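These notes concern the structure reproduced below.
Only a single protein chain was left out; the remaining protein chains are all shown in position.
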Amino acid sequence: MTSAASRFADLYAAVGQHYARQVQFLDGGKFEEYAATFTEDGEFQHTPGVTPARTPAGIVAELHAFHERFADDPVQRRHWFNMIDLSPREDGDFDAVFYALVLTVRPGVKEPQVGPSCLVRDVLEITDGSVRNRSRRVEHDQHVQHLQHASR
Amino acid sequence: MTSAASRFADLYAAVGQHYARQVQFLDGGKFEEYAATFTEDGEFQHTPGVTPARTPAGIVAELHAFHERFADDPVQRRHWFNMIDLSPREDGDFDAVFYALVLTVRPGVKEPQVGPSCLVRDVLEITDGSVRNRSRRVEHDQHVQHLQHASR
Partner (left out) sequence: MTSAASRFADLYAAVGQHYARQVQFLDGGKFEEYAATFTEDGEFQHTPGVTPARTPAGIVAELHAFHERFADDPVQRRHWFNMIDLSPREDGDFDAVFYALVLTVRPGVKEPQVGPSCLVRDVLEITDGSVRNRSRRVEHDQHVQHLQHASR
């Protein structure tokens, strides 16, 4: 293999680790730590059409507001990311396009609620093995007007 | 770590990226692009007992035929691959054996239909970080006459 292949492996592993820590922060309610995985001018749009949250402080505020809805309904959410397509951008950053699935577990209930299923589009800054999100945009599969038979 | 370990990391990352792009082509209805991830004499058998589709052109035709069933029922399907066991073959190619799960999302419905769960057996050609499928055989877990308690 070439050194280009080794470099890709370095990037791919760093991105995998980045996402693992990121979702464990999010699902553990560690919103400041989650927000710190974004750049200082980072943007996070969890629902299309909604104005993105900006900066780590703005992302923390958005997450606290979002989770107010669970205040009387304790759940353990788990974000699963998979099928990560990582490619370089012309500006030196990276595009990562991947699938996400949210599982919601209620106390005493073995079978989690499954969904939504999403497509996530991240722009990542990767420097010396350190990865941060410049932006994240989430599309919910159930909202996309998708006609698979007509897609070509 | 040895250079053998580095080489394995290169291969494993390249295979992860290959599958990410492959399923995003498939789930996006880009059947020609999906078929191009197979070798010129590639074989794709999505159901045991069915004659495999052969060559990229044959795979495209098979996929169009398969998706006709969704013509009046628009859905967003998502193929999740995971737990990839990658090992070298004596002929210089690689075996990849992994789990697959299909999620089917209908417009306006947050909770996807889950299943089938499958075991996939690929033979991969890997050259300079470029990965293509020589073959793919899919076993559906609900069809396998499996008796877990008697498996040894």
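What to note about this one:
Letters A and B name the chains as they come in the text, with residue numbers starting at 1 for each one.
We adopt the following convention: a contact is a pair of C-beta atoms (placed from the backbone, for glycine too) under 8 Å apart; a residue touches a chain by one contact, two chains touch by 3 or more.
For clarity, every value in this text was computed on a predicted model and none was experimentally measured.
Residue positions on chain B in contact with the hidden chain: 1-2, 4-6, 8-9, 12-13, 82-86, 97-99, 101, 113-117, 140-149, 151-152, in rising order. Listed here are the chain A residues that touch the chain not shown: 6-7, 9-14, 16-17, 19-21, 23-24, 28-32, 67-68, 70-71, 74-82, 103, 105-112, 114, 128-129.
Definition applied: only the chains that are shown with their structure count from here on.
Chain A and chain B have CA centres that are 24 Å apart.
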